[in-house]
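Here the complex is missing one protein chain, while the rest keep their positions.
This part shows chain A:
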Amino acid sequence: MASSCAQLCRSCRSLPCSMAGTRTWQFYAQVRHTVTSSRAPTKTCTGEFFKGNLTTGQSRLRWSSHIFDYSDSAARYFSTEAKNEKITDELCSSDASPYKPSLLPNKDAVPQTDSQFLLDLDAATEFPALEKISDEEAVSISVPSSIPPASFSLKDYVDKSETLSKLVQLGVNLWKVEQKPNVGSMLLRLDFNMDVAPRLLFLKEIGVEDSRFGYIITHNPFFLTENVENLQARVNYLKSKKFSAETVASMVSRAPFLLNFNVKRLDNRLGFYQQQLGLSASNTRDIIARLPRLLCGSLEPVKENLKVCEIELGFKTNEIQHIVLAVPKVLNANKKKLTQIFDLVHNTMKVPHHLITKFPQVLNSKYLRLRERHFFLEYLGKAQYDPSKDNYISLDRLASLPDEAFCTELALAALEDFYLFQKTL
C-alpha cells in the first residue's frame, strides 16, 4: 500500500498537473479502495501528522472538509513509513488536493475551482500524455509561434523571416536600419521574391556592384518600396543628360537616395548647380558625377557656402568656379570650418587669394593639422609660401602629406621633434 502511494506521489510530482490528471485519478481510486478495505483505527497520530502537513492556506479549508473521512484510513500507512513524509507532503499540499473533493463524498459545498479542474480533466483525456502518437498527429499539433507580436528590434524576426535573413546575407546593417522610424515593420511586410529581388535585379542591370547592395539598402531602405518603372525612368533621365552608364552606376552606389528623387526634382537640381555656378553642361556633369550627394542634400547650405566664398572670403566668380571644379566638397562643407581655415591660410600664413585658388585642397584639409604644421615651419624658419622665392613650400603638400613625409620632406626634422613641438602649442 505504502509503495503504491509513493508511486502515486512520484507520478504526481513528475508530470504536469493537467496532463497527469486522468492517471492520478485512476491511481487515487485504487488507493481509496485498498485503503477502505484495510481500515484500522489509528486516530491518535493522524491529527498531528496532518497538522504538520497543512501548510498552504488554500488547501486548508478543503482538507478540513474531508480530512476525517480520509485520514482515519490512510494515516496508519503514512505514519508507519516516516521517510514517505516528504513525498506525501507534496501530495497533500499541492498536486493531489484539488482532485479529492470530487472523488470523496463532500460534506459541504464544492469549491468553485473544482469545476475548472473537471473541465481541465476532460480536456486532458483527449491527450493521453504518456501514449505514443503517430507522426501525422504530431505534425498536426499547432505549436504557438515563438515570434513576439511586437518588438523593439528586428532581432526576434530575423531567423523566421526569409526577407530579413536574405537582407542580412546581402550585408544590410539591420541594426542601423531599424533605428529609422517605421522601417522595421516596412521591411517585415516585404516579400523577398516579390518586392526585394526585382529591385536588386534592377540595380544589377544598371551596373551596380553586388557588394554595394548592402550599403545602398542600409542607407536607403525605402529604395525597396519604389516602383521599378519609376526607377527606370529616373535612370533614363540621367542617361539622357549624357551621364554614361558606368557613371550612373557609380553615382547610384555612392548616393543611395539618388533614385528616390523624381525626374522633375532631379532636373531642378541639375539646373540649380549649372545656374548658380555658371558652369558648362559638361563641367556640371563632372561635379555631379564626382559628388552625387550634391543632388540628394538640401540646396540651402550650398547657396550659403557660395555666398560665404563670395562675400566673406572675397573670391571672384571665376575663382569660385575653379575651386568648386577642383574640390566639389567645398559646396557641402561646414561654412564655419571654411572661414576658419581661410582665416588661418590668408591672415596668419599670408597666402594671397590666387594661390589658394591654385591649391583649393587646402580648404578641405583639417584645421588643427594645418595650424600645427604652419607653426612648426614658422618655428624652424621655413614657413615660406611665396612661389617666387627660394625654399617655397606649396600649400598642397603642406596640407596633404602624411606626418612622416611632412617631417622628412618639408620640415627636415625628426618626427619626434614635431610631436614634442605639438605639446608646446
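The rule is simple: contacts are C-beta pairs under 8 Å (C-beta built on N, C-alpha and C of every residue); 3 or more make two chains touch, one makes a residue touch a chain; residues count from 1.
Operating definition for what follows: contacts and distances are computed from a predicted model.
Novice: If you look up the hidden chain in UniProt, what protein name do you find among "Nucleoporin NDC1", "Elongator complex protein 6", "LSM complex subunit LSM5" or "Pseudouridine synthase II N-terminal domain-containing protein"?
Specialist: "Pseudouridine synthase II N-terminal domain-containing protein"
Novice: Identify the residue among A:E136, A:E300 or A:D390 that touches the chain left out of the display.
Specialist: Touches the omitted chain: A:E136.
Novice: Of A:A197, A:A281 or A:L425, which sits in contact with the chain we cannot see?
Specialist: Touching the chain that is not displayed is residue A:L425.
Novice: Determine and list the chain A residues touching the chain excluded from the picture.
Specialist: On the side of chain A, residues 135-136, 139, 154-156, 158-159, 164-165, 168, 171-176, 368, 371-372, 403, 419, 422-425 touch the unshown chain.
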